[in-house]
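Here the complex is missing a single protein chain, while all its other protein chains stay put.
Moving on, here comes chain A:
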Amino acid sequence: MSISREDIEKVAVLARIKVDDEQVSALEKDLGNILDLVDQLGAADTDSVEPMAHPLDAVQKLRADEVTETNQREAFQAIAPATEDGLYLVPKVIE
């Protein structure tokens, strides 16, 4: 199955990855090949098969709603690209 340039550009926006025209051309070929590879899945008869999310069919465990972590804001923000007064800085989002 092929994938169109428009599809790639749309998916790139969803994935928040900037792609230029040249990259879109390369991706058209590579993603097309990968989708060809996975298209054989369609031929499998899976009518009565339950999808498998965990190999041991384990269910999500829940812990008690208790505070177990201590505040480590300084340690965590020490590795951030930009912070100020204990806040993470990002480009302005509200005019």
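Here is the rule we go by: a residue touches a chain if its C-beta (ideal position, glycine included) is under 8 Å from a C-beta of that chain, and two chains touch if they have at least 3 such contacts; residues count from 1.
The criterion applied here is as follows: contacts and distances are computed from a predicted model.
**Student:** Absent chain per UniProt: "ABC-2 type transport system permease protein", "Glutamyl-tRNA(Gln) amidotransferase subunit A", "Amino acid/amide ABC transporter membrane protein 2 (HAAT family)" or "Tryptophan synthase alpha chain"?
**Tutor:** Spelling it out: the chain absent from the display is recorded in UniProt as "Glutamyl-tRNA(Gln) amidotransferase subunit A".
**Student:** In the complete complex, the non-displayed chain touches which residues of chain A?
**Tutor:** On the chain A side, contact with the omitted chain comes from 3, 7-8, 11-19, 27, 30-31, 33-35, 37-42, 44, 46, 49-56, 58, 60-61, 63, 72, 75-76, 78-82, 88, 90-93.
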